[in-house]
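Data first, discussion second: the structure below is written as structure tokens.
The complex appears here minus one protein chain, its other protein chains still in place.
The letters A and B name the chains in turn, as written, and every chain counts its residues from 1.
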Amino acid sequence: MSTQVAGRPERPELVAEPRPNYLANGYGIKSWLLTVDHKRIAILYLVSITVMFFLGGVFALLIRLELLTPAGDLMAADMYNRMFTMHGVVMIFFFLIPSVPAVLGNFLVPMMIGARDLAFPRINLLSWYVYIVGAGFTIAVVIFGGVDTGWTFYAPLSTIYSNSNVALMGIGVFITGFSSILTGLNFIVTIHKMRAPGMTWFRLPLFIWAHYATSLIMVLGTPVLAIAVVLLAADRIFQIGVFDARQGGDPLLFQHLFWFYSHPAVYIMILPSMGVISELVTCFSRKRIFGYTFVAFSSLAIAVYGFLVWGHHMFTSGQSIYAGLLFSVLSFLVAIPSAIKVFNWSATMYKGSISYETPMLYAFGFIGLFTIGGLTGLFLAATSVDVHVHDTYFVVAHFHYIMVGGAIMGFLGGMHFWWPKIVGRMYPEGWGKFAVLMIFAGFNLTFFPQFVLGYMGMPRRYHAYPDEFQVLNVMSTAGASILGVGYLIPMVYFLWSLRFGAVAGPNPWGATGLEWTTPSPPPTENFDVTPIVTEEAYSYSKEEPEVVGGTQSTRASLR
Amino acid sequence: MFENFPLFPPQASTIAGEVDLLFFFLIAVSAFFTALIYLMVTIFAVRYRRRSSEEIPRQNLGSLQLEIFWSVVPLVIAMVIFGWSASLYFKMVRVPDNAMDIYVVGRQWMWKFQHPEGNREINELHVPTGRPIRLTMTSEDVIHSLYVPAFRVKLDVLPDRYQSLWFQPTKPGTYHLFCAEYCGTQHSGMVGSVIVMEPRDYEAWLAGDASGGSMAARGEKLFNQLGCVTCHVPDGRGRCPTLVGLFGRPVQLITGEQVTANEAYIRESILRPNAKIVSAFQPIMPTYQGQVSEESILQLIAYVKSLAPAPGQTVGTEGNMPGGAVSPGSTGPAPGTAPAAPSQNRSNQ
Partner (left out) sequence: MSEVPSPLAHHFDDLTQQKEATTLGMWTFLVTEILFFGGLFAGYAQYRTLYPQAFAAASHHLDIVLGTINTAVLIASSLTMVMGVRAAQLGRRKQIVIFLLLTIVLGLVFLGIKAVEYTHKYHEGLIPGPGFALQGEERMQVRFFAFYFLMTGMHALHMVVGVVIVGMIAFFAWRGRYSPEYYGPVDVTGLYWHFVDIVWIFLFPLLYLLGRH
């Protein structure tokens, strides 16, 4: 998006002399831990979630190693249960949920809309500290032996029967929830109130729309999880009987409260990555997004539908048939906005000028894996098929296709795309391409066999399993080791590039967007002068864009 | 190698084939759209690859027609799947009337089965082919889930609640039985097998293992041991409603509500007698919480079910049936008492 500069003449001396970039603005520990700069907070988040990702990854590898053989021989059942619980908790609450929003979102939301910072910089820093306290609790739980309830904490197993640190874990999840609420709140206010002159809603990059939708879910869903966890902890500690069937409580109430948050939470993970993909596909096709308004509103539609479909996790739980059917039909409706996105991304590439840098390969990977993940969602929305595959490896495969194949591909694609902006240096392109291919292959080898395992009937969370499932499990474990190495490679070359990478310059990709109009890395205040926006997002060409099969009247409806 | 590497579960129930048919349809739909997207992306990526670094393609705003097209087509397909799936789902959850009963109690970490004829098994379930079987299930502790992949059925087993699941086995054989809802340390050990037999073999099996009488007989024994019989007398002259012919009938409560005397109702009346008081009776029955196991309760229910009305006695009609109420100040049958009344009130001798 090309911009004009309009004078805010108050600090001419700073315009004349290049200001230090945000990384050079203080070097001490204190300059990082007390920073209110959204870009530095993004880096703080990046470091913390990377640590949590590798912690969760270690759990995943141990799980896969155990499942190499049908008998439970590597570790005891109890240890295995703690492994998959901690894997789920760490990956979901401490990696996936903050991944794109807290790192890329924090860094880019103000820059993309032409603001100097988020609306509440100190609350932004607070949210990181809240996250760290929550993560501290989690690590304490790991040290004290973990939790064995599954990340879903179903009552009454978690309230009465488990002997692990459920309450401590609950506190950790509760606290982290507030980090996510504060981030969401900050984004909503920032997007509403801090846009640069001329940056109308329909000139916003789709990354911003996706983050706006995500923030809505964070703000509306997380408090319900918080209260569910409070009830759970109270029930466990004081035996108040809220979920205890023996005292007349209803264990299904917990599931309802839990999934009211935790289903939308899936969209917290995937929507920001969808926003990333919209940026990548347009940049590496040098094209305006096909059907801007449809892509933008499909994000909102997903966020809204997301709140109406939690019951599809409970088709076999004993909820009423009619509730089941209602949740089923609503779940099918979520497929529509998702389909709209995928078709529009593909159509954007039509007659584009496509180049194959690493971020675009991640975008291809995302589209491919998300398509499979989304389509297998139809199997689970169909009540009668779900009865068979619910709580089997089919479900495990499905949500890993969405969360790992979707969300993490998007996160890594975004990291490669904006890495030059964040640190001012390029990553090594060859290694980058190698890593994507490895991740894509490793991922499919890990998770595709699990679809078959699931339909054959292998239940999830099984420490030992019947012999006939072994071959597929071995394939899956083999894939996991490739995937693990695939994730380590970018980690290494990103660190390498900090020192040895080629200097990137302000806009290495020739991308549009306000974040590319500033130096790399950007100065602390982002822009020397507040930009004034005169064009729509993704204006790669000065020509008036054409409309496929339409007239002037449809042109208006597409704007 | 392939005998140890199956890619598809056996089909051993009447609905398994129907579920698989829908599954194959879903695979076809998924394969079509996956191929479409992959082809589109691949073809565009190759055909429109960047040929010079200055190249700027012609821009495109979008197309309303296309947007509508690719919203409506998936919507229609999704609704077709929904309709198909919903109608099959109704079939899966509606228990046929002629279903044979088997009772299931789940606990950490085993499955306990009782056949009405009195046979009891742990982690093994023998069933005959050719007739629908209804499992009435409850849990002693956490939530479990009974799952037989070969039958394509699964239902959570909850504490303090009865859930009903049915299937009709078609093929003799031994099939996996899993607990599908994570239930604690030995969750993966809460497995067993379903042994499907020809009806004749099943009868033989039943006869070979019957000890201690049918469930109803055991229930009757308990009914006497626990002293239920002292109040719930069959002729309706006790201080409590008679249980003869009670099962499946509507019951008038003092709150004015009407409930059906089903398994859940009888269970609640044993454990929390004051939760639902039958019209015209006093809340004098003590709770049996903690005194009877889930299996005993199922036996008591089987006994109550077996209490068909005696010939000549027209159950549920006025004046005849729910006798012996301790209506305030009277010892005779309460005049105008409502129809069949259950196990509400009893005194502890």
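In the analysis below, a residue touches a chain if its C-beta (ideal position, glycine included) is under 8 Å from a C-beta of that chain, and two chains touch if they have at least 3 such contacts.
Since this is a predicted model, take the numbers as computed values, not measurements.
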| item | value |
| --- | --- |
| Residue among A:Trp32, A:Phe120 or A:Phe297 touching the omitted chain | A:Phe120 |
| Contacting the left-out chain in the complete assembly, out of A:Ala228, A:Leu271 or A:Val533 | A:Ala228 |
| Missing-partner contacts on subunit B, residue numbers | 272, 274, 287 |
| Subunit A residues touching the omitted chain (full complex) | 10-11, 110, 115-121, 123, 181, 185-186, 188-190, 192-194, 219-224, 226-228, 230-231, 234, 238-242, 247-250, 253, 256-257, 525, 530 |
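Heads up, the rule we're going with is that only the chains that are shown with their structure count from here on.
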| item | value |
| --- | --- |
| Computed distance of Cα centres, subunit B from subunit A, in Å | 38 |
| Residue numbers on subunit B that touch subunit A, as the complex places them | 1, 4-9, 18-19, 22-23, 26, 29-30, 33-34, 37-38, 40-41, 44-45, 48-51, 55-67, 70-71, 74-75, 78-79, 81-82, 84-86, 88-90, 92-93, 108, 141-143, 145, 147, 149-150, 152-156, 158-161, 163, 176, 178-189, 191, 272 |
| Of subunit A, residues touching subunit B in the complex | 72, 77-78, 81, 148-150, 152, 154, 156-157, 160-162, 245-246, 248, 251-252, 285-288, 290-294, 316-318, 321, 324-325, 328-329, 332-333, 335-336, 339-340, 342-344, 346-356, 364, 367-368, 371-372, 375-376, 378-379, 381-385, 387-388, 390-392, 452, 455-457, 459-468, 470-472, 539-541, 543-550, 554-555, 557-559 |
